[in-house]
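Then we have chain A:
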Amino acid sequence: METILNILREINPTAQVDETTELMEEGVLDSMSMVMFVSALCNAYDVDISLRDVVPENFATPECVRDFIAELCGEEV
Partner candidate 1 sequence: MIKKIASEILKIISFMLIFMILLSGVSFLCFSEKAVSQLKSGWQDSYNFLSDEPNTLQIVGVGNSDLYSGFSPLDLWKQYGLTSTVCAEPRQKIRDSLELLKLVFETQSPRVVLIETDMLYDRNLKNGNVRNQDDSLEYFMENADPKYFDSFIENLFTVFKFHNIWKSEDHDLKSKLYNTHGYKYNSHTYKLGNTDYMKETDQEEPLNKRNTAQMDDLLDFCKSKNAAAILLAIPSPASWNYARHLAVERYAEERGVPFLDLNLCYREMGLDMQTCFRDKGNHLNYSGTVAATAFLGKYIQENYSLPVHSGDNAYQHWDEDLGKFEALRENEDLD
Partner candidate 2 sequence: MIAYNTFSFFLLYFGGTFLLYSLSPKKIKWFVLLLGSFVFYFFTAKGHVISLLICILISWGAGLLIQLLGDTMQRKVKQVPKEEKGKRKKIRDRYGIYKRCVFTVAVVSIVSILLVCKYDDFFVQTVNAIFSTHIKPLSVVHAVGLSFFVLEGISYLADIYFGRIEAKKNPLRIALYLSFMLTVVEGPVAKYAQLGTQLNAGKANTYEDVSKGFLRVIWGIFKKVVIADRAVMLVNTVFDNHTEYGGFTVAAGIAFYTLQLYCEFSGVMDIVCGLGEMMGLQLPENFARPFFAKSIRDFWQRWHITLGVWLRDYVFFGVSFSKGFRKISAKTKNRFRPYYATLIPTLIALFFVWFTNGFWHGAGWKYIVYGLYYYVLMALGMLLEPLFQKLSEKLKIDRQTSKPFALFRQLRTFFIVLIGMLIFRAQDLKTAAQMFRSMITKIDFSVFAAGHEARFGMSLYDHGAIAVGFAVLLLVSILREKGVDVRGKIFALPYYIKVPVYIAALFIVIIFGAYGEGYGAVDMIYANF
């Protein structure tokens, strides 16, 4: 979780994020920073995230992101 939150803070320094922040709804991420975020996640966890996966269920909050990545990796994050 910390890794995810750190990435978010790097992309958007002014936003206050925690595990349940609504990323798109609260404007933490927009289309461009979303791409940067996904890219950073791919690098950090060595996974392959495609456009099909970028849906609200997976990216609504940092919690959702963690669960999604866990599923991809097949292990705890």
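Quick notes on this structure:
Going forward, contacts are C-beta pairs under 8 Å (C-beta built on N, C-alpha and C of every residue); 3 or more make two chains touch, one makes a residue touch a chain; residues count from 1.
How were these picked? Simply put, all candidates are chains of the complex that A comes from, given by their letters.
Note that the structure is predicted; figures quoted are calculated from it, not measured.
Among the candidates 1 or 2, the one that touches chain A within this complex is 2. Residue ranges on chain A touching candidate 2, taken from their complex, read 10-11, 14, 31-32, 35-36, 38-40, 42-43, 49-52, 54-55.
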